[in-house]
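The structure follows.
Shown here: the complex without one of its protein chains, the others still in place.
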Amino acid sequence: MASVKFDKLRKVYGKDVVAVAGLDFEIPDGLFVSLVGPSGCGKSTALRMIAGLEEPTSGRLIFGDQDVTDREPRNRDIAMVFQSYALYPHMTVSENLQYGLKKRGVSSEERSISVKRIAHMLHIETFLDRKPRQLSGGQRQRVALGRALIRDPEVFLLDEPLSNLDAKLRVHMRAELATLHQRLRKTMIYVTHDQLEAMTLSDRIVVMNHGVVQQIGSPAEIYNSPSNRFVAEFMGTPSMNMIPCTLKQENGEPRLIAKNLSIPLSKQVASLASRTEVALGVRSEDFEIGAPGIVGGVDARVLVAELTGAEKYIYLELADAKVIARAPADSPICAGDNVSLSFKPHQMHVFDGRGDEAAALRAA
Amino acid sequence: MTRIYDRNVAEPAEEHRASPRAVGGVGPTIIPDRWLGAAMLAPSVLVFLALLIFPLGYGIYTSFFRIDTLDLSTGGTFVGFENYLWLLGNEQFWHALKTSTMFSVVVVSLQIVLGTAVALLLNSSFKGRTLVRGLILFPYMMPVVAVVLVWLLLYNAIFGVINYLIFSVGFIPRVDSIAWLANPTSAFIGVVLVAVWKYFPFVVVIVLARLQVIPQDLYEAAKIDGAGPISRFFDITLRELRDVLLVVALLRTIFIFNNFEIVYLMTHGGPMQATLTLPILVYETALDGDRSFGRGSAIAVVMFAILMCVMTVYFRFLRKEDQK
Partner (left out) sequence: MISLSMRKRFTSVRTYLLVALLLMFVGFPLYWMLMSSLKNSSDIVRLPPVWWPLPTWEHYDELFSVTKFGRWFLNSLIVCSMSTVIAVFLGVIGAYSLVRLKVPGKEVLARSVLLAYMFPGVLLVIPLVLVFSHLGLINSQFGLSLAYLTFALPFVMWVMRDFFGSVPVDLEEAAMIDGASRLEALRDVVIPQAYPGIIATSIFAFLFAWNEYLFSAILVRDHDLMTLPPAMANFASAMDTRWGLVMAASTVATLPMAMAFAFLQKYLVTGIGAGGVKG
């Protein structure tokens, strides 16, 4: 059993460069968890602390029931896949796979059995005797995975393992990783800046920014109920639309006002707001585009219509904000059109302020 | 179902420190990198202390004593600044300082000009370029003694090839007209030539390395802008090389100024002290004949002070480079 527990884990470089400002949560055994955020958000530092490659400034790290904070990487029962793959260039694929077992005193017969098993699983049997430089990027990726798998560790750490692959291969390997996790049911901690990877692979997502955890939850929770504006905008493509609004009382009813926009807000949500300068967040798929003048709709002007293949992205000007809405690929809407936008009422997010940290206001 | 929960609502964890299960039998304690690092550096630091720092300090200490025997049990006599006063009043010292300076300036300038020219030549493309680039390093890697001996043969007044060549072109009436190393001026020129021959490849290597990283599109852009080959050389090549040439000049000056071997082996400082440089003066004062270790040390200390001044300039320059 190897859950991974962060106990106020903190990393500060030099005197005051805070890389990770206190992680305090537990990853249960067997889950696939992604640490996601923009570069410099502390996700890699967090992963390296789990690996033991980086010494935490303070706090403890606990695997299962063992405090591993002071242990060397080799004594942590972890395996890691590096972004660069970090295959040993002077060893063959087979030697690369065996190195970890060798270090653990596994006999050579057992080692070759393991190599065969892993090579079969990852379809790399044919190039076991090659050196890493003779392999393609995708093949290296598999060997790197194999080197981690062969030791059957309690915890797998993956540091942006797919980012050096081309787009097509990346989608393919993503699916393989998911299958692998289904099969092994081992704790996997995955660092990525690609929110799509995080969404598709994970049981849980940890969104980080500036060394601080922004939200922890399942992909659906993170996507549907982002806890603050940063999470809302970071997760999802295109990014969630943000319309700056003012919270006003009209006839005793709270409303969100912005230029020609006026939307009623539940009293419960309005009562949570600490200020009147708020932001209304709407995902691109939560707009409905109709002919101008529809009741309950807001007039908007189409700036650009972009065909992506399966659908169209419609760039609009709405109450001084630029927003993106989705439309079917065969939609006739084109630049210069005037349309009316309406909102799906339960898919609106209201944020208490305009900055990244602005919390989402949500009725309990 | 388990899920990630916030530790704030969780019970406080018990602190366990069981032995790890990963690697058989290895205890949980690790040697922190800084201890390992210090241990790995310690022997080298010790060598530096014993063979560089201590001798340096000891040399300065010695310069305040009169010591004329290798038997240290007598300890020598403390004489204060006497050795330095001797130095300042010693015509030989001033002469050697002047010779050293002149030798360094001439040798370094010639090396830089020749080295840069050769680097430019070896940067253009021709067949066998790699081989030539390797071959020209031979003088640099050859033992000084062998270099000097060959050149002594070449300089030989009676059957030396150099005199023969000058004679066959008709510049001198008889083959043995120039006694290269017996005449003050020609000896100085002779030693300079050998020093340039042996050490210019260093300049070539450094300048060539720098030339290879000048982006080609700079030249292409200049060509399109209508710059001719000469203005391209001055505006691009020399500008790009300026910093590296400065560093090389500095390093080479330090090296040549302190070079003992070439000059000593060729001329022993003669004739008539025409090639008497400071290193040779140190050698003659302290290690050959005289054995005035105190006085020799005093000269070395003065040389060290000069070195430190140049080094300060060098490090300041490096820092400025780093900031760029």
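Lettered A and B in written order, each chain numbered from 1.
Criterion: contacts are C-beta pairs under 8 Å (C-beta built on N, C-alpha and C of every residue); 3 or more make two chains touch, one makes a residue touch a chain.
What you are looking at is a predicted structure, and each value in this text was computed from that prediction instead of being measured.
Only one of B:56, B:238, B:272 or B:309 touches the chain withheld from this view, namely B:56. Touching residues on chain B toward the chain that is not drawn are 22-23, 31, 33-34, 36-38, 40-41, 43-45, 47-48, 51-52, 54-56, 58-59, 62, 67, 70-72, 118, 121, 124, 126, 130, 132, 134-154, 158-159, 161, 164, 168, 175, 197, 201-202, 205-206, 208-209, 251, 254-255, 258-261, 265, 279, 282-283, 286-287, 293, 296-297, 300, 303-304, 307, 311, 315.
Contacts to the hidden chain, counted on chain A, fall at residues 51-53, 72-74, 78-80, 82-84, 86-90, 99-100, 103-104, 147, 151.
The rule is simple: only the chains that are shown with their structure count from here on.
Chain centres here are Cα means. That of chain A falls 55 Å from that of chain B.
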